[in-house]
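This report concerns only the one structure given below.
A single protein chain has been removed from this complex, and every other one stays in its place.
We just call them A, B and C in the order they show up, numbering each chain from 1.
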Amino acid sequence: MVATLSKNWEKYIAMKQWGGRFKEKSIEEVEKFTCSLEFDHRLYKYDIKGSIAHAEMLGRCGILKIEEAEKIIDSLKEIQREIEEKGIRIHHKYEDIHTYIENKLSKKIGELSGKLHTARSRNDQVALDVRLYLKDEIKEVAEKIKEVQKSIIKIAQENINIIMPGYTHMQQAEPVLFSHHIMAYFWMLQRDIKKLYFCLKNIDELPLGAAALAGTSFNINQEITSNLLDFTTIVPNSIDGVSNRDFIIDCLFIAALVMMHLSRFNEELIIWSTNEFNFIEIGDAFCTGSSIMPQKKNPDVCELIRGKCGRVYGNLISLLTTMKALPLSYNRDLQEDKEVLFNSIDILKNCLSVFSKMLLSIEINNIFIEKHLKNKYLCATEIANYLVKKGLTFRVAHEIVGKLILKSSSNNKSLDEITLDEFKEVCHLFEKDIYDLLDLKKVIDIKKSHGSTSREQVERQIKKAESIISN
Amino acid sequence: MVATLSKNWEKYIAMKQWGGRFKEKSIEEVEKFTCSLEFDHRLYKYDIKGSIAHAEMLGRCGILKIEEAEKIIDSLKEIQREIEEKGIRIHHKYEDIHTYIENKLSKKIGELSGKLHTARSRNDQVALDVRLYLKDEIKEVAEKIKEVQKSIIKIAQENINIIMPGYTHMQQAEPVLFSHHIMAYFWMLQRDIKKLYFCLKNIDELPLGAAALAGTSFNINQEITSNLLDFTTIVPNSIDGVSNRDFIIDCLFIAALVMMHLSRFNEELIIWSTNEFNFIEIGDAFCTGSSIMPQKKNPDVCELIRGKCGRVYGNLISLLTTMKALPLSYNRDLQEDKEVLFNSIDILKNCLSVFSKMLLSIEINNIFIEKHLKNKYLCATEIANYLVKKGLTFRVAHEIVGKLILKSSSNNKSLDEITLDEFKEVCHLFEKDIYDLLDLKKVIDIKKSHGSTSREQVERQIKKAESIISN
Amino acid sequence: MVATLSKNWEKYIAMKQWGGRFKEKSIEEVEKFTCSLEFDHRLYKYDIKGSIAHAEMLGRCGILKIEEAEKIIDSLKEIQREIEEKGIRIHHKYEDIHTYIENKLSKKIGELSGKLHTARSRNDQVALDVRLYLKDEIKEVAEKIKEVQKSIIKIAQENINIIMPGYTHMQQAEPVLFSHHIMAYFWMLQRDIKKLYFCLKNIDELPLGAAALAGTSFNINQEITSNLLDFTTIVPNSIDGVSNRDFIIDCLFIAALVMMHLSRFNEELIIWSTNEFNFIEIGDAFCTGSSIMPQKKNPDVCELIRGKCGRVYGNLISLLTTMKALPLSYNRDLQEDKEVLFNSIDILKNCLSVFSKMLLSIEINNIFIEKHLKNKYLCATEIANYLVKKGLTFRVAHEIVGKLILKSSSNNKSLDEITLDEFKEVCHLFEKDIYDLLDLKKVIDIKKSHGSTSREQVERQIKKAESIISN
Partner (left out) sequence: MVATLSKNWEKYIAMKQWGGRFKEKSIEEVEKFTCSLEFDHRLYKYDIKGSIAHAEMLGRCGILKIEEAEKIIDSLKEIQREIEEKGIRIHHKYEDIHTYIENKLSKKIGELSGKLHTARSRNDQVALDVRLYLKDEIKEVAEKIKEVQKSIIKIAQENINIIMPGYTHMQQAEPVLFSHHIMAYFWMLQRDIKKLYFCLKNIDELPLGAAALAGTSFNINQEITSNLLDFTTIVPNSIDGVSNRDFIIDCLFIAALVMMHLSRFNEELIIWSTNEFNFIEIGDAFCTGSSIMPQKKNPDVCELIRGKCGRVYGNLISLLTTMKALPLSYNRDLQEDKEVLFNSIDILKNCLSVFSKMLLSIEINNIFIEKHLKNKYLCATEIANYLVKKGLTFRVAHEIVGKLILKSSSNNKSLDEITLDEFKEVCHLFEKDIYDLLDLKKVIDIKKSHGSTSREQVERQIKKAESIISN
C-alpha cells in the first residue's frame, strides 16, 4: 500500500504540510500574509540542529530504523552546508523555515523525509528553535555587555584623577570622581547580565515531546533529545510547552532595561559634548558633521542609541499586547513573537558593539570641567558636615551654609575667596581648617562610606568590578 | 577659482556630505550603524519629487540659472527611471536615500549637483519626504478601509434576515440582527477614516525653507514649491518645522486604533468559528490546516491580524518614547521615526487588504445560530418592558422576569414552553399577547430608537453607510 | 398588583440593580473588587444631568406622567445640591455612582425612582456620562493650553532682542532669536488644541437610546434628549454606542502628545538651568532646595512635568491594551477606562496650570548666553552661503568653511579675530563684507524664508499666534 501511495508522494510534500482537508486553494495574497520565512529563516541552524537531535532520538528508540535516522541526519547536515553557501530563497510558497527545510529534505530523500515529523509537531518544533536560538544569543549579548563594562573600567582607571561635579536634579551637588560617576553604569549593566543568565535558566527546558499540545503516543525518550541539545530539564506541561512565550518576553524586557541604561549614559555623553558643557570630546569616527554647518560635530551614534531605546520598549509592549487574553494553547498570533525578538536582539548587539568602541574614543576636557568647579559651591555639604561635627544639628548647619552661599554668590565670589572673618560673621564655629574643605580633592577623599566617591573607595570598586568581569 | 577647485570636485561628492572638518575616517561599523538606506530607500520617489520642485523653484527665483535647473530636473527624472528599472543598491557607504540620490546626480552632472543643496538642508528635506510619503499612503490606507467597509455592507445586506444573540459580557443578552452587529464595525472604521483625513490636513504644511533649523538667507519663494508639491500652507516656525514628528505619531496612533478595531472583529470571528459556537465558516483560502491534526481548520488570517495589533501598538509607543524629553531641534534620534512608520503602514495595508477579502468568504451557519437561541431567554428585556408598559416600575418588572427565567431554567424549559397560567402565577399582568414577545423577529422589530436593531433601523443604517462610502 | 408589590419595594432598590436571579449573596471582597464608586464618583454631576434630561424626555413623550418626571427631576437636583454640600460617601455597597444616585433617589421618592430606568440601561448611561464629562474637560484643558501659549507669547515678546544658539544634535548650529526657539512650542501646542477640538466633535453623539445594546422598544424621542444635552447627533449603531471607547482613547492620546511636548520643553529648561549652561533662572517658587546641599536650586517642577509624561503614556497603552481583542458589546473590562482617563486629565490640567505660571517666572541670563556665542562659529552657514552667492557650489563652500573653522579653533581664535588675509588664504573670494556675517544680529536678520528666525519673520509669527489665541 505504501508503494501505491508512494507513487505520488511528491504531491503531498509539495503541498503545505496541512493540505489534506482543504477544498479551495489558498490565494497568493494569503500565502504572503501568513508566510514567516522572511524573518524566521534565521532560525535555520537551530531548526536543523533540533531535527538532527530528534531524528537521532527516534533512531535510538527504534521509532525510526538506524539507517533511516542516519540518512535523515546526513541530509540535514548537507542542507545546512548548502544554506550556508548559497543562502535561503525567500518565497512565500514556503510557509516558514520549517517547511522550507522539510521541502529541501524531501527533495533529497523523498518519502522518508515525512518520518522526521513523527512524534513532533510544528508547535513544539518552533518552541524548540527559539529556545535554541536564545541560548546562543543571550550569551552573545552578555559578552557584548561585558565589552562595554571593560571599556568603562578602562576609562575609570585611566582617569582616576579627574574630578567632576556630581549632579542631582542636573544641578551641581557635590564633587565626585569622574571614574565614580562612570562606574555607576558598570553596575547597571552588571544587573542586566545577571538577569540574562537568570533568563537562560528559564529557557533551559526542552519543549519537544509536547507535540501539537497534548504530548505524543510514540514511545520517545525526551532525556535523549534533552542531552543532545544540552537541556537540563523537560517542560512539565505540554499545553504550556507550546503556548509559553514568557522567556521571549523576558528577553524583550531585559533588552528594554539595557537600552534604558544605555539611553541614560548616552544622554549624558550628549550633554557633556555640548559646546556649553564641553566636558568630553567623542572620537570623530563616531560623530558626523553637518551638511549645512561645517563647524558642527554631531554625536550621532549617541543619539541613535538613545533613540533606539524607543524601538526596544515598543517591541516589549508588542508581545505583551499580543499575549494579552490569548486562550491556550498555540495560536497563530504567537508567530508575532519573532520579528520583535530578532529586532530587539539585533539592536542590542549593534548598540553594545559600537558603544563599547565609542567609549574608548572619548577624550576628557579636564580644563573645561575645572572651569565649572571654580566657585567651590560643591563643598557646601562638607562645610555643613563640618558644623555638625562641631555640635550643630544638620538642619541648623544647613541653614548657615545656605546663607554663606547666598552671600558669596551675591558678591560674585567663589567660596575660597571669602575671608575667615566673613566666615565667622555667619557662624563663629568656623576655624581656619575650613579652607581644607574648599579643596575639592580633599572633599572627595574625606568620604568614608562604602561605595562612596573617595579615591580609596572608587579604586576598591573598580577592583571588584574587574574581578567580576574576569570570571 | 571655481575651475581650480573643480578639478577635484569629485573628491567632495564622493565623501559624505559633511566630510570637511573631520580628521579621522569613520569606521565601517559606524557607517553601518548610522546608515538608514536599508529602510528609507522607499522614499526615493518622494525625495526626487521634492528635489525637482526645489530645483524648479530655485530656477524660477533666479537662484539657479534656468538651464541649470532644467539639467538637474532632467537628471533627477532619469535617476527615478533607473531606480524603477534596476532598483537601489543598498550599501552603507550611502548614509541614506538623500545621499544615494545626490551621489547618482553628481555622477551624471558633476559639480552642478551640489547646487541642488542651495537653500535646503537634509533636515527640511527629510521632513518633506515623509510628508509627501504620508500624503499618498494615508489615502491608500483610507481606500483599503473603505474596501473593508464595503465588505461589511455587502454582508449586512445579504444577511439582513439572520438573527443572532447580541452579547454583553459575552453572555447572550438580547436578539439582534446579524447585520446590526456587523455594522458596528462599519462605524468604528468610519471614525478611523475621519481621523486619517484630519491627519492629512495636519500634514499639509510645507517644511522646505526651514533649512537646517533657522530658515535660509536665499531669496527663495516657498509659495512656488508649495504649489508644485500641492501643499496648502508653510510651516510657521522653522525650528518646529525640522523637529516636528507629530504627524507621524498621529498616523501610528490611528494605525493602532484601526488594528484595535480589527483585533476585536477578528476575535469575534475566531470565537464564532469555534466548534462550540459554529456561527460561521471562514473560506478555506483564509485558513490553514494542522500539520498533525487533519480535522482542523484554523482561522490563521484572523489570528495573525489579531496578533499584529501588538506590533502596531508597539510602534506607537516606540516613537512616543523616542520623542520623550528630546530637546529641539533636529536630533539623530528622529531617524527612528521611519522604520516604525513603514512597518505600521505595511501591516495596516496588508491586514485591511486580506481582511476585506476574507470577510466576503464567510458563510453564516444560520442553523447553528438558531440552536443557540431556542430557550428564548433573549426576550427577557422585552418581557420586562411589557410589564413596565402595564404600569410596573422597571425595577419590579425586572425582578419578576428574573423569577420567570429561574423557573424555566430550573425546569429545563424554554420560555415559550411556559403556559399562560404559569406566567400568571408569577405576575397576573401577563396576557396572551406575551407570546408575541417570544418571537425573536418580533422582539427585534419592536425596537424603536434611532440606531437600534429593528430591521427598519438597520436598513436605514446601512443606507446611510452606503451613501457615506459612495462619496 | 402594583400596590401589593409596592409594600416591599424597598427590598428591591436596596439590592444591587440586578439582584433578582441570584441565589448566593456576593461576598464583600467581590463587592470591593468590582466597585467603581471610588473613582467614578466624580461623574455625579454628569450622571444627574443626563438623568434629568432623560426624565424630561420621558415626560414629554408621555412615557412618564409630567408630574412623575418633575418629581424625579426635582429630587435629582436636590441630590446634586446635597452632594455638593456634603460630598459622597464612598462605600462598596454602592456599585458605582449610578447606583449611588439611584439609591438616593429611591430614598426620596420611593418606587417612582425605578421609572427613571425606563428605556435606559447602565450601558448607555455610563457612555453618556463620560461623554458629558469630556465635553467639559476638553474645553478646560484647551483653556489651560492657551494659558501656556499666552505665557510663551509674552516671553517671546519681552525678549525679542535676545539671541541664543540654535541647536541641532544639541550642538550649536546657527544663531536664532530666543523668541523663535520658544515659539516652536507654541505651534506644537496649537496642534494639540486643534486635535482636542476635533476630538470634541467625535464625542458629540448622543448614546442614550442604545439601552443595553440593542436599542429600546419604548417610544422615546432621542432628539429631545440630544437637544437638552447639547448633542448634535445620535450614535448610528446601538451596539457600537455602548462599546465604543474610541473617544476616550483619543483623549488619552492627545494627553500623551501634550505631555510629550511639555517633556521636551521642560527638558530644555532643565538643561538651560544647569550651572554649565546657565541660560535661565527659574523662579524660586517653582524650585526646591536640597536637604543636604544648601547651594542647590532644583528645577523640581520641570522634572516632575517631564517625569509625568511616563504616566500619561502608560495610561494610553493601558486602555489600548484593555480594548485589544475585546468582543462586542459592553464588557466589564470597559470599567477600566475611567481611572486612566481621570488620571491623565488631572495630570494634564495640573501640569499645564503650574507650567504656564512657571514660564512667567523665568529670567533669562543674557550675559551667560552671550558668552557661549563668542567664537562666532554659528555664522558658518551664512559664510558658506556667502561663497555660494559668489558662484561656488554649496558643497565646495561647505568644504572651505570647514577648513576655516578648523583653522580658527586650532588657533583658539574666534572667527572675527581672523584677519582678512587669513580669510583670503583659505579662499580668495572673501572680501571685507565678510565681517558683516560675523555679527550675529545681522546673520539672524539676513534670513528670508517664511517661518525663519529673522526678527521680521519672528514678529510676524508672534502676531499670527496672538490672533489665533485671541479667537
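Keep in mind that, in the parts below, a contact is a pair of C-beta atoms (placed from the backbone, for glycine too) under 8 Å apart; a residue touches a chain by one contact, two chains touch by 3 or more.
Treat the numbers as computed from the prediction; the structure is a model and nothing was measured.
Put simply, the missing chain touches A, B, C once the whole complex is considered. Screening B:Arg60, B:Lys93, B:Lys194 or B:His372 for touch with the missing chain picks out B:His372.
Contact with the omitted chain, checked across A:Ser238, A:Asn343 or A:Asn375, is made by A:Ser238. On the side of subunit B, touch with the chain left out of the figure occurs at residues 165, 168-174, 270-271, 273-277, 289-300, 303, 317, 320-321, 324-325, 372, 377-378, 380-381, 384, 398-399, 401-402, 404-405. For subunit C, the residues touching the absent chain in the complete assembly are 16-27, 29-30, 32-34, 95, 117, 121-123, 211-212, 283-298, 300-301, 303-304, 306-311, 313-323, 331-336, 339-340, 350-351, 353-354, 357.
We take it that only the chains that are shown with their structure count from here on.
Although subunit B and subunit C carry the same sequence, what matters here is overlap: shared residue numbers make up over half of all numbers found at their interface. Taking each chain's centre as the mean of its C-alpha atoms, the one that lies farthest from the centre of subunit B is A. Taking the mean of the C-alpha atoms as each chain's centre, subunit A and subunit C sit 34 Å apart. The multi-chain contact residues of subunit B, meaning those touching 2 or more other chains, are 17-21, 117, 123, 211-212, 306, 309-310, 313, 317, 320-321, 323, 331-332.
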